[in-house]
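Before I ask anything, let me first share the structure, which is written out below as structure tokens.
Shown here is a partial selection of chains from the complex, left in place.
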């Protein structure tokens, strides 16, 4: 039987600032990537978010990003591999404290925003992140863009790795995500998007923007929960998975 | 045989900014309180400092403070107990990542600056810090001002607790440190200071500013390493301890 994880970024609120409807998206996902205070989140939010995720029984992951709160970790920053490794360790450890406090084991790590994108194409940064993870707890799963340098670095280090796909994004022939600045980079037809996800899981293929089929690995589908439309789309994906006999399961259950 | 720990704050550098001569003070102490990024320190500095402390074989402790980098954690901040608990958990976890990476177990936690001072007099804050520590790892030792509410909170929770004394500070009759703003609050005669330390350890007594002897518990002596004079003073204390047959040992060895 096919299995897939559904992951979403959570715990992105900060002090008096709220982002996301964590309570609404949690029932729809199987793994949570929780912000760790560098690009979003703070200690109080992290504590609360780990508790919510634990109560829902979903997998808990650290979501380390660049130290750029005002940019929400979405801006490229030329930090050195040594810096990126230390940033990863720091943020994983910080979240682990709240996992300890709740008596739950951390399941995975997924880099955020620009750190995710830059490390996906730069083996040195990818190694830095994977080394950081392995040094803190080598049983953690790295959740990485399918076919990216992060997957390669995880394999080099023998780190457990889950490949992530995006339902609503177009792919280049090399397996990378088409830049958001290009026309057609976002798939707006929800039925098309859902059908693509099902095919990625069952056939391990997706049609690139060029029209050519490329190989892809879909261990986890990334979804968003920041508005009503996004939540409805997740529900649609869940229904399609069910109809196609694909089980939704946290990464730790099958990676 | 009497035993005592000597502790110092380390890892207070930040980015391009350097504070302290960590390499010079490490050989003179048995326990290090390492800043965790809120009031001082950053991920790269923490990584390096944990490595240095491990190589020297001294006890490693987290040194959580208020999120006030520009104030170096020295300004009172009326954070709630829930916030202080989460700040403590976050910072302990962050440092623990680097301990894991170096394969060394964290020994203790000592609150920094205003967090130390406020929690020493406020049982709610003291409980918040102790609960934070216990929730992450209940084998950690809390290093707290002798006779303070932190000691009381640790006892309530059954947390291992080490009492700290200051060589160069005057004490009030209630065992609290005399405020630095008062005349006579700092003991400038080094010989007097050293003699006081020896008596605190051997007799568990110190003469308060009023002239009255009060009870004190000296598991650890706090020293500084930010200038040549401070380093020489530590050397003097070490010599006096040796002459008096008092063994210097990390907290983990005798608490």
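Residue numbering begins at 1 within each chain, and the chains themselves are lettered A and B in the order written.
In this section, a residue touches a chain if its C-beta (ideal position, glycine included) is under 8 Å from a C-beta of that chain, and two chains touch if they have at least 3 such contacts.
On a predicted model such as this, the values are computed, not experimentally measured, just so you know.
Enquirer: All chains share one sequence here; work out the copy total for the full complex from the 2 shown.
Expert: Result for the total copy count in the complex: 4.
What we mean here is this: only the chains that are shown with their structure count from here on.
Enquirer: Taking the mean of the C-alpha atoms as each chain's centre, how many Å separate chain A from chain B?
Expert: The computed centroid separation for chain A versus chain B comes out at 39 Å.
Enquirer: Can you list the residues on chain A that touch chain B in the complex?
Expert: Of all residues in chain A, those touching chain B are 37, 42-44, 46-47, 82-83, 85-87, 89-98, 100-101, 132, 135-137.
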